[in-house]
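Can you keep this structure in mind? I'll have questions shortly.
Left out: one protein chain. Kept in place: all the others.
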Amino acid sequence: MKIRSMAAVLAASVLLPLGAANATDLEVTHWWTSGGEAAAVAELAKAFDATGNKWVDGAIAGSGGTARPIMISRITGGDPMGATQFNHGRQAEELVEAGLMRDLTDVATREHWKDVIKPASLLDSCTIDGKIYCAPVNIHSWQWLWLSNAAFEKAGVAVPKNWDEFVAAAPALEKAGIVPLAVGGQAWQASGAFDVLMLALAGKDTFYKVFKDKDADMAAGPEMAKVFKAADDARRMSKGTNVQDWNQATNMVITGKAGGQIMGDWAQGEFALAGQVAGKDYSCLPGLGVTDVIATGGDAFYFPLLKDEEKSKAQEVLASTLLAPATQVAFNLKKGSLPVRGDVDLAAANDCMKKGLDILAKGNVIEWTDQLLSADTQKQKEDLFSEFFANPSLTPEDAQKRFAEIIASAD
Amino acid sequence: MTGQPHAGRPSQLLRNLNAKIASIPMILTAVVIFLGGTIWTVVYSFTNSKLLPRAKFVGFDQYERLWAAPRWIVSIENLAIYGLFTLVFSLVIGFVLAALMDQKIRFENTFRTIFLYPFALSFIVTGLVWQWILNPEFGVQSVVRALGWESFAFDPLYNSKIVIYGVLIAGLWQGTGLVMCLLLAGLRGIDEDIWKAARVDGIPMWRTYLFIVIPMMRPVFITTLVIIASGIVKVYDLVVAQTSGGPGISSEVPAKYVYDYMFLAQNLGQGFAASTMMLVTVAIIIVPWAYLEFGGRKRA
Amino acid sequence: MQHSVSIRDLSLSFGSVSVLKDLNLDIGEGEFLVLLGSSGCGKSTLLNCIAGLLEPTGGQIFIRDRNVTWEEPKDRGIGMVFQSYALYPQMTVEKNLSFGLKVAGMAKAEIDKRVARAAEILQIGPLLKRKPSALSGGQRQRVAIGRALVRDVDVFLFDEPLSNLDAKLRSELRVEIKRLHQSLKNTMIYVTHDQIEALTLADRIAIMKSGVIQQLADPNTIYNMPRNMFVAGFIGSPSMNFLHGEIVERGGRPAFATNGVDFSLDGYAAGEALQPGRKVVLGVRPEHVKVDEDGAEEAHRATVDIEEPMGADNLLWLKHAGHSMSVRVGGARRFAPGTAVRLSFDMGLASLFDAGTEERI
Partner (left out) sequence: MPDPVVLKSGAEPWGAKPRRALSRRNIVLYGTLLVAALYYLLPLYVMIVTSLKGMPEIRLGNIFSPPVEITFEPWAKAWATACTGLNCDGLSRGFWNSVRITVPSTLISILVASVNGYALANWRFKGAEVFFTILIVGAFIPYQVMIYPIVIVLREMGIYGTLTGLVIVHTIFGMPILTLLFRNYFASLPEELFKAARIDGAGFWQIYGRIMLPMSMPIFVVAMILQITGIWNDFLFGVVFTRPDTYPMTVQLNNIVNSVQGVKEYNVNMAATLLTGAVPLIVYFVSGRLFVRGIAAGAVKG
């Protein structure tokens, strides 16, 4: 409670000089509707309302897949919202190029975003032709293996410290009627899990070679074959996950029905909501306990170009509210993600978040596929890996061949 | 003869003027939306449009990629299976139910309402309910297992090989009621004397249906076919709600491919290429038929 | 001369199918004209063209010397009665009658007056408040006629108005239509396939086939002097007996020979010379065949095959020289099957057609 009210006060004081006292309704669309996510959004809304404006919530459930077309249609249809969530990276590139989005450079300069936002690559993702078009709000990293301590206890094996131990523990888990690895049915989960395996097992260089340089030879090479072998293991271990949504899969870990899940740090929100304590009820292995690198993907807010001046002003207010230190703390604690400012104190962070912050502090960061690949390539990858995880007759070799083809034509 | 010609034939354009004015919404819809939208789609399928349509033409690249995509092939196969079975089963089940309902039965209203009510529910709802009933953990499978048949396995939604049939079960549940209704209405339109004649002639009932009654119901079968077929091509919500195309890509359908590539992958060109392929297929089948059916002179 | 309706070179085709071909027709003021033909002959099409419900492909239509070819139906001064009555089911009889007048914006008082008059003429006053579904077929058709009546038009068009009624009602209404015509003296054009209606009602009959008028004449002429074999065969029940043969000369005078049997053509008013050797068809109506029981020479002997007593008269089917032939005799004269009779024709009332052109000679 304290933090929240503090956030409001802070936000208000930061913004006062901008003179945005008039209450303006600003519609904000996003797809954060799961329990932890909604609680995090509430923090943003509270902070914005405290500036005297009003956050009109336009949540659209069903992950980005349902929400994004609606947002894009509305922006291109000439009925834009006040602000909208996108994964930063390349999703909004063309909207910016078409002149539909608002240039935030003024706000960014005034608020010294360049200095406070860490790592700098986050702001780079928002920058097109030297202008800043989005306000990053958090850092999400995918590279986590979440483990149910209860499940391993039941199976009578120690909680693994890295991927190989995890694979080795799988038979014991299975014997105890536990699904070793929960992988939800949605395509992006399979694809994401693979990327995580790849980064952990093949290393940062290979990762960049394939995804940044689009090196198809590398993608078809022996280094990657190792990753595909591991993915094959993962596939075997994930058999019996009969859920769709990621948080249902997380819930399997929470309830001990599954041993572990490869999922981004947002899964933490679900653990927190279920009242579980990191280190006690569940464990987390960043980089699968193999490679201590996390990626700096995340969410950002974009602001469509509006004609209404009042609203345009309110947009500026919102942009700076989102990045205000207090908002950052409140929001990210709820969301389970890391703040984009290097200068805030996350004393309340739990074990797992602290691990993340440490890695961040060490600078072991990497750009994630959202930034490196186009949505199109991502989708093709998702199609491949969701098929791979569901269809045991697709051999790792064939999958690798198709993977290489996708990389060859990637943009 | 007083035969000075009439002051001149009124302009052909002005004849039936009111009818033409009244048809403006239809003409606009047909030309601007359906035809215009289609042409627009086809044109942009030859571009490399990403998030926004851009006229940068790349020839047949999108199509080459489309037909090389395993997911598209799976989608087509699924649509073929789903379409064929939906067509056959909804017509057969619908007709059998209609024929049974036509036996002057009691509680006809009750039965009809029961068969028809699913049609009032959206595909989203249908998908959700059946997803649940077919869920192996607490649906049919678990119930049967709880009854003692431990090895019973019925998990169509989690089995790549039969998942499309799981979708089919839900689709039929939602749609056959309407088919039954249409065909029942058709049966009611058959002259009673036909039945009397067939009975006197000693023609077995099934033969009467097959060789006399069904051919007489041609118009109603056509309406039914249009409704069923248009539903098949458009199947999307049901799959999304029930399986999201999974497991893996094993229950993907073309409409979903189109949607996903247009909006998720932000590759409009690819989405348009896929929709063009759908449209072309539909056009090849439908246009000649529709023109014969609706274009020709109906009343000489 | 004042024509009520004139049709000039009217043609109509649907696509490649030609329904009416260069049709010409003049209908006099106050005339009752019947368009007669079997289904598909174009008679209803012609009526619909006159009404303005179908658009001709070519030609002109005049009503009271006004070119109405492109006029709307309502502006042509016509009223029409349909086979299915075409009463507006949701309106009462009164509303049905007054609908057209209301559409035309006529004053209420005048409408009431006209409806009352029509109701009186047709004796449907008590039905005015009923809906069509509560009326019998005959009553419905009266209302339908009334609907044409209130419009106070020059020309009445009837499209098979009695075909949906049973035999008894049909003959009752037939008389009524005739009475109506006699009192109103309007021009009436009446389409039917029923020759009795045609013969009883018409001032003139136009017999149509394949979109062409075969003969246009008064009923008597049509019946007794059909212009061709089609007209001859179409009118009359049972239909005319046709005997195929040729003209021969017997005693310096033309005679008709068939299967080696001669019949003198004395009394036949031929329109042209009867050249011996010409292939012809002799048409004789059943009532114009004479049979006598007092024996006959071999050639003119026929045997009774079947006898059909019909009350007022008696229909015999004879066999003669390879032909089958129907004969109408008085109801009192009875013939047992197998009876031999002597056959002769009333040549003054017979018809002779060219075997090739089938036109009357």
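Of note:
Note that the chains take the letters A, B and C in the order they are written out, and that residue 1 is the start of every chain.
Keep in mind that, in the parts below, a residue touches a chain if its C-beta (ideal position, glycine included) is under 8 Å from a C-beta of that chain, and two chains touch if they have at least 3 such contacts.
These figures come from a predicted structure and were not determined experimentally.
Although one chain is omitted from the display, it touches the following shown chains in the full assembly: A, B, C.
Contact with the chain not shown here comes from a single listed residue; of C:I78, C:V341 or C:I361, that residue is C:I78.
Residue B:W130 is the one among B:F46, B:F95 or B:W130 that touches the chain not shown. Residue-wise, the contact with the chain that is not shown comes from A:L273, picked out of A:L273, A:L306, A:I359 or A:A375. In the complete complex, the hidden chain is touched by one of A:W32, A:Y133 or A:W163, namely A:W32. The missing chain lies against chain A, touching residues 27, 29-30, 32-35, 38, 41-42, 45, 55-63, 66, 69-70, 73-74, 76-79, 81, 245, 247-248, 251, 254, 270, 273-274.
Touching residues on chain C toward the chain that is not drawn are 48, 51-53, 72-74, 78-80, 82-90, 99-100, 103-104, 144, 147-148, 151, 159. The omitted chain makes contact with chain B at the following residues, 12, 15-16, 18-20, 22-23, 25-27, 29-38, 40-41, 53, 93, 96-97, 100-101, 103, 105, 109, 111-126, 128-130, 132-133, 138-139, 142-143, 146, 173, 177, 181-182, 184-186, 188-189, 199, 205, 217, 219-220, 222-224, 226-227, 229-230, 233-234, 236-237, 254-255, 258-259, 262, 268, 271, 275, 278-279, 282-283, 286-287, 290-291, 294-296, 298-299.
Here is the rule we go by: only the chains that are shown with their structure count from here on.
At the centre of the protein atoms shown, by the Cα-centroid criterion, sits B. Centre-to-centre, using mean CA coordinates, chain B is 53 Å away from chain C. Averaged C-alpha coordinates give centres for chain A and chain C that are 90 Å from one another. Inter-chain spacing, taken between the CA centroids of chain A and chain B, is 39 Å.
Every residue of chain A that touches chain B in the complex is listed here, in rising order: 64-65, 68-69, 72, 76, 91, 93-95, 98, 185-187, 190, 242, 244, 374-376, 378-380, 383, 386-391, 402, 409. Against chain A, the residues of chain B that register as touching in their complex are 50-52, 65, 69-71, 135-137, 155, 158, 160, 243-250, 259-267, 270.
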